[in-house]
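Apart from one protein chain that is not included, each protein chain of the complex appears where it belongs.
== chain A ==
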Amino acid sequence: MRLVVVGTGMAGARVVSDVRARSRDIRVTVFGAETWQPYNRVLLSNVLAGTATPDNVRLHDQAWYAEHGVTAVLGTEVTAIDRDCRTVLTADGRREPYDVLVLATGSEPFVPPIPGAELGLPFRTLGDCEKIIQAAGRARRAVVVGGGLLGIEAARGLAGRGLPVTLLHLAGHLMERQLDAEAGLVLGETLTALGVEVRTGAEVTAITEAGVEVTGGLVEGDLVVLACGVRPVVGLAREAGLHVERGVVVDDEMRTDDPAIFAIGECAQHDGQVYGLVAPCWEQAAIVADLITGADTAARYRGSRLVTRLKARSVELAAMGETHLTEDDAEIVRFSHRRTGTYRKLVIRDGRLVGAILVGESAAVGTLTQLYDRGVPLPGDRASLIFPGLAAAAPVADSPVRMPDSAKVCRCNNVTKGQVRACWEEGARDLAAVAAATRATTGCGGCADAVAGIVGWLCEQEEINA
């Protein structure tokens, strides 16, 4: 079988490795328009912030492709699909026949149709990232247009490089798709404290050499980064006559209306949804690999549970599921403490977690993500969900006075306070004597202070009573 993959982004690279993990027999050719070796787009914000180098974000290098018997054609754009001949055509005139074609063409940044838009730097590819980093070295002041996930990560990254940054956002609060208004507010305040000036409700009308014009004036800046969302790249599919709406329409097998052609990742539209996060892309890639290798012919994609994690130093944010439901539709648990940058909200339906927002550091995030992913029943005590450790903080009998006689003092030798007391009453008046008689402290040695404390307390009591 001949498999051709168009796209070496997160989805394209993934489906290639997933296919190879399941079968060595399929002939695989992969085309990438970018000359860069495939990289992990999720980590571009870290590169921008300087917390990762391009080296840290590589996916496959040429050696990987060679070792795994994959033909990788990088820097070559696929310009057409000849569905009758089952062949793809490239800009440099190459024709590559396929039995199965996987489109993983991804998405491209949306550039708002405003005057001077070309003066802004989009933030999408590793190449974009390098341009922004270079420009940041010369710039005095940066403006980021777009207060979604990527815009916030870019703003935080630039602020971390020491630039004053203004973040402009059209909606009334940041990340309005994932966050409610208060969470957006708390997030904005956290960013402000890190050197990012946040302006919401800001409609950008033009970009000039001086900065960004918004309704109500000019926001000065000599580096303008555009993070206004993305659009699926569907031109190739559309020209080939495939069914395209917002993305390339696929069924539960991730197949387009041509059964020999699959689409995955940010260019695909499944059940009305176009996904922009990596987890769904990878789930889709696994389904396609299962199907075309025959590893699991019953594999079907049923949509993904979305968890958004902001990757920005000193800004902890997680949002998942249906965060916009209100008390009318769901059970809501909420805690807010703006002064510490903390906001926690749980959305619960039928006793299960269907959505959550966590702003500010919280040990709960791992647990809540898993509860959301698994859709399992929640415990009755909702407070402990947002304050983990609350239930575990049982009263500790830390003083020898309050400790009951049955309390185990030495785990290694199974010695209770009562036994220490008994041996003291037999005449053991110091730690060594108690250890010799009870073997307490002779295992890990960790209870030495506790035993000494009990002996000391007993001696004190004796003096008081004497």
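Keep this in mind: a contact is a pair of C-beta atoms (placed from the backbone, for glycine too) under 8 Å apart; a residue touches a chain by one contact, two chains touch by 3 or more; residues count from 1.
We adopt the following convention: contacts and distances are computed from a predicted model.
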Candidate names "histidine kinase", "Proteasome lid subunit RPN8/RPN11", "Molybdopterin oxidoreductase" or "Carbamoyl phosphate synthase large chain"; UniProt protein name, chain not shown: "Molybdopterin oxidoreductase"
Residue among A:D25, A:D55 or A:E118 that touches the chain left out of view: A:D55
Full-complex contact with the absent chain, from A:L48, A:V347, A:V415 or A:L431: A:V415
Per the touch definition above, residue among A:A279, A:A295 or A:A407 touching the missing chain: A:A279
Missing-partner contacts on chain A, residue numbers: 39-40, 42-43, 46, 51-52, 55-61, 63-64, 278-279, 307, 309, 311, 316, 361-367, 369-370, 373-374, 376-377, 379-381, 384, 391-392, 394, 411-415, 418-419, 422-423, 425-426, 437-439, 442-446
